[in-house]
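Every protein chain except one is present and positioned as in the full complex.
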Amino acid sequence: MRYSGLRVIKEALTGHRGWKPAWRNPEPQKDYDFVIIGAGGHGLATAYYLARHYGKKRIAVLEKGWIGGGNVGRNTTIVRSNYLLDGNEPFYEYSLKLWEGLEQELNYNAMVSQRGILNLIHNDAQRDAFIRRGNAMILNGADAEMLSVDQIRREYPFLNFDNARFPITGGLAQRRGGTVRHDAVAWGYARAADSLGVDIIQNCEVTGFRIENGTCKGVETARGFIGAGKVASCVAGSSSHLMAKANMRLPIESTVLQAFVSEGLKPVMPGVLTFGAGHFYCSQSDKGGLVFGGDPDRYNTYAQRGNLPAIEDVCESGMALVPAIGRARLLRIWGGNVDMSMDGSPIIDRTDIGGLYFNGGWCYGGFKATPASGMCYAHLLATDTPHEVAQAYRFDRFRRGNMIDEKGMGPQPNAH
Amino acid sequence: MIIHHPLLGPRDAQEFTFLGAATLIERPDWQAEDAQEQFHDYLHLRDNPAGEHRELWFHETGDRSWLVVTRNTLTHEITNVEMARDVARQKGRSK
Amino acid sequence: MHDLIAITPMGATDARIDTIKGMKIAERPDFALASVAARAGRETDTVDAAKTGLGLDLPPAGRFVTHAPYAAFWTGPEQWLIEAPHDSHENLADLVKAALGDAASVTEQTDGWVRFDLEGAECHAVLELLCNADTRRMKAGDATRTQLEHMACFVACRTQDMRFSVTGARSSAASLHHALVTAAQSAL
Partner (left out) sequence: MTQPNRLSGGRIDTGTALTFSFDGVDYQGHPGDTLASALLANGVRLMGRSFKYHRPRGPLTSGSEEPNALVQLRTGARQEPNTRATTAELFDGLTAASQNRWPSLRFDALAINDRFSNFLTAGFYYKTFMWPATFWEKLYEPVIRRAAGLGSLTLQEDPDVYDKGFRHCDLLVIGSGPAGLSAALTAGRAGADVILVEEDFLFGGRLNAETYGLTDTSTQGWVAMVMSELESLPNVRCMSRTTLYGVFDHGIYGALERVSDHVAVPADGKPRQILWRIYARRAVLCAGAIERPIAFENNDRPGIMMAGAMRAYANRWAVTPARTVAVFTNNDDGHRTAVDLMAKGVGVAAVIDTREDAPKIAGCEILAGAQVIDTSGRLGLSSIKVRRADGKVQTISCGALGVSGGWNPNVHLTCHQRGRPVWNEAIAAFVPGGDGPPGLGVAGAANGAFSTAAALASGSTQALAALDDIGIKGRAIDLPRAEDAPLRISAYWHVPGGKGRGWLDQQNDVTVKDVKLAHQENFRSVEHLKRYTTLGMATDQGKTSNMGGLAIMAELTGKPIPEVGTTIYRPPYVPVAIAALGGRARGAHFHPTRKTPSHDWAAQRGATFVETGNWLRAQWFPVAGETSWRESVDREVRAVRGSVGVCDVTTLGKIDIQGTDGAVFLNRVYANAFAKLAVGKTRYGLMLREDGIAMDDGTTARLAEDHFVMTTTTANALAVYRHLEFARQCLWPDLDVQLISTTEAWAQYAVAGPNSRAVLHKIVDPEFSIDNESFPFMACGEITVCGGLRARLFRISFSGELAFEIAVPTRYGDALMRRIMDAGEEFNICPYGTEALGVMRIEKGHAAGNELNGTTTALNLGMGRMVSKKKDSIGSTASEREGLNRPDALRLVGIKPTDSSAKITAGAHLMNSEGPVDAAHDQGYVTSAAYSPVLNSAIGLAFLKDGANRMGETMRLVSPVTNDNTTVEVVSAHFVDPEGGRLRA
């Protein structure tokens, strides 16, 4: 069923009796050509693009809980392509282009809002680095703009310009960056994939892989064995945990990134803002809440909750940059498991086990990557070759010394 | 979190800096045949368990001791804290 | 003798003293400091030498001891900080090294730190706004290293409930002073 303003009006006048389920609740079949593990944003997008763009059939997405319950259900909704390195920038720019046409493609309003993202600069070395980054973005076909303090004052007059410990000296803006209504992304992909015949099976945890002489034949699940031509892991924070069932050790550690939302407020934040001298980034949702975050808790965890030091650190940074939000109240804090890779960049690759594929290591940047990740993973699954914008995301880059280390922190996941 | 420092008793984890898995103590022999492979695994591959995890914490604003903390990554329960130096010696590290 | 004029960590020639509602907060530049770290496997030698050479029983974790003119803090495993009056012991490191010989490494620390003494009936009320040290349970001779407004500090109980010293990095003396004074104004 197609969504449209007219449809909404028609349904309103007929008691909303016509709305159909956004997706089915099918019983699992005994085997599929493609079994994708994890009905988060990436898993659902992968299924959708496999069916829609690569014309594949017999696809299932297995989800241990409810769809969209992973990090697509708990993030700070930012989309951007302001990356520095060749291995990353083309991929994220491709992703941003997919975001730009997503709602029309899915016939679902995910509220893609290109309100712009601004990275603030506080010293000369940072300026040099951001100029290099801005140039890399433009050379890769993305948009970037250096802003003067005066320009920033005009757009964000309420920042702390005058009594700051680390004064603002400029900023790097990407106007095409912005925010997206995160849950709607999962629902939109799920609805579109479902309508193409993809089986989305909730409450169906994968408990093991059936591997026979080096080839993966399918998965053991809470609802019995499900055979598969190709099995695709796409479980973000649980990557190590799941792949251990295939005896794989990953270049990944899991930690928690806390995110924060304030009580609803009339609009104050025009776009997405990031502090360059502390751990704080912020935007304002259409509902009015300030949505903000900072750095991960910096210890390994799967607990999906964090602790006070990280919370206070974020709010201290927020107050240092935007003292005007002081009397707004923090409404809710939540934490998402993030699979931090050894260089802060993701992996979309085959494994050494035939028929078993891996997508993970998104650190805390997975949301913005959702469309490209889905498309590239679908490409890999369909063709067994990496998508041109995801060629660097290989397992062997660490062995070969081809790390994609945006922050230059080295193989220490919690530092990326 | 609270880390029970073997010498100083309960200390707020905020005083510490977390490094990562305690396996970082087991630095490979640079002259081994497969030194490259060993260093690759040592530097990059992790068990990253959902459960008991042995990990390194540095008492940054405290006594500058490196500790090996055994902590459950699902519940954050800490069941053991050792001086990293002692652990290193148990692992046969010396000079 | 050289004729260079010393300045305190607060940047003046005289120590900074504030009194807020009966709480005295005094900068104490009048101490020399030297750190002691036992050489590998020489902890006992170090302890013995300190006893014979300086009359100090080097304290265990979390404690400090005084034996005029010296005092010693535990700072880490097999590490201590020795304190003595600056006027009489400006070259403290040399004196301590002479006493400990090759049993320990000795490093001059005199100007690495700024020390403020808090004196008054409401020490706990002030300190509980600054750091997580449980000062109410500290007895004279207890010392703990902790964090105070992002600064690593020693908090030492000189007289139970009444006198505490807070010792932090010299370069951030002004920030530490600001934290102590605002906390006192807030608490008292």
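Going in written order, the chains are labelled A, B and C, and every chain counts its residues from 1.
Please note the rule applied: contacts are C-beta pairs under 8 Å (C-beta built on N, C-alpha and C of every residue); 3 or more make two chains touch, one makes a residue touch a chain.
Remember, predicted model here, so these are calculated numbers, not experimental data.
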Among displayed chains, the one left out touches A, B, C
Pick from A:V149, A:I311 or A:A382: which residue touches the chain that isn't shown?
A:I311
Mind listing the chain B residues that contact the chain we can't see here?
1-2, 12, 17, 19, 24-25, 27-28, 30-31, 35-36, 39-40, 43, 56, 58, 60, 64-66, 75-78, 83-85, 87-89, 93-95
Residues of chain A touching the missing chain are 3-5, 7-9, 12-13, 16, 19-25, 65-69, 73, 86, 89-90, 100-101, 103-104, 107-115, 122-125, 127-141, 144-146, 157-158, 160, 163-166, 172, 181, 183-184, 187-188, 202, 262-268, 277-278, 284, 286-288, 303-305, 307-308, 311-312, 315-320, 323-334, 397, 399-403, 405, 407-411
Since one chain has been left out of the picture, which residues of chain C touch it in the full complex?
1-9, 11, 29, 35, 37-41, 79, 91, 105, 107-113, 128-129, 131-134, 136-137, 149-151, 169-176, 178-179, 182-183, 185-186
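What we mean here is this: only the chains that are shown with their structure count from here on.
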So that we know how the chains sit together, what is the shape of their touch graph: line, ring, star, complete or other?
line
What is the distance, in whole Å, between the centres of chain A and chain C, each centre taken as the mean of its C-alpha atoms?
49
Dist(centroid_CA(chain B), centroid_CA(chain C)) in Å evaluates to 30
Do you know which chain B residues sit against two or more other chains?
14
Using the touch rule from the top of the page, what residues of chain C touch 2 or more other chains?
none
Chain B - residues contacting chain A, complex
1, 13-14, 18-21, 37, 40-41, 43-50, 53, 55, 71, 73-76
Would you tell me which residues of chain A are touching chain B in their complex?
238, 240-241, 244, 249-254, 298-303, 307-309, 342, 398-399, 411-414
Chain B to chain C touching residues, read off their complex
7-9, 12, 14-15, 60-65, 83, 85
